[in-house]
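Other chains of the complex are left out, but the ones given are in their true place.
Letters are used for the chains, namely A and B, taken in the order the chains are written, and counting of residues starts over at 1 for each.
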Amino acid sequence: MVHQEQWTFETPGHGRMTDLTARVAEVVRRSSIQTGAAQVFAVGSTAAVSVVEFEPGLCRDVPEMLDRLMPPSRNYGHEQAWHDGNGHSHLQATLMGPSLSVPIAKGELILGTWQQVFHIECDVRGRHRTVVVTVFGE
Amino acid sequence: MVHQEQWTFETPGHGRMTDLTARVAEVVRRSSIQTGAAQVFAVGSTAAVSVVEFEPGLCRDVPEMLDRLMPPSRNYGHEQAWHDGNGHSHLQATLMGPSLSVPIAKGELILGTWQQVFHIECDVRGRHRTVVVTVFGE
């Protein structure tokens, strides 16, 4: 059995993290799938998804870490060709990755107490974003 | 068809890598699934899973690399709020990611000869950990 939903939302700009957990859990509930997994996907090449303890400290630390490891720079090949100022956004999204799968048991996501699913905006400006959740199982 | 198993184990502390390959392969065998994929998930926000050539050199190099890129620091927002000394643990786990899918053909995991599935403890102390394996296919 497969159940798929997608939705769009606005991000205000670079580094904004959005907690997707409640919304993914609703999709799982609507799927009626008891055992399986929910696959979460960020559409777009300058956004990513992963898990985190979703609290204000880490919502500052995660984007700061990405900016420290992959900082803005005019030296990127992407910048020299396109001049859109988001070379680092692409690198951050590519390294973090766009997809994540969370197992489901007894009709609920299996997550740690402090483990939430999030989307991160890596682009340099606010964007319309789409997340797709595909639930597999029985 | 879906088959799911989970188990718990103890980790002794920060940076310990655990080879999950044999255990995941057993779950695949018990599933009787011939073609599909095994989804491996680390429960908890300070642990991760990926693949590696599981040998002593890399079991030292991978945690050292993570500590170099995301070192302990009192300057993390997470530290300033919670003072539990594991801000870097969260960042490491979030960047590495909690989930992995390995394809299955003829009832066996498709992995390179030197490609093993592992769990890494990113937290600063030993923890009880849970891994969930969900096998999909036919």
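Methods note: contacts are C-beta pairs under 8 Å (C-beta built on N, C-alpha and C of every residue); 3 or more make two chains touch, one makes a residue touch a chain.
These numbers come from a predicted model, not from an experiment.
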Requested in this report: Going from the 2 copies shown, figure out how many the entire complex holds in this file.
Outcome: 3
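Going forward, only the chains that are shown with their structure count from here on.
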Query raised in the report: If you average the CA atoms of chain A and of chain B, how many Å lie between those two points?
Result: 19
Query raised in the report: Which part of chain B faces chain A closely enough to touch in the complex?
Result: 1-2, 4, 6, 39, 41, 43-45, 69-70, 76-82, 87, 90-91, 93-95, 97-99, 101, 132, 134, 136
Query raised in the report: Which of the residues in chain A come into contact with chain B in the complex?
Result: 35-37, 50-53, 55-62, 65, 69, 95-97, 100-105, 110-112, 114-116, 136-138
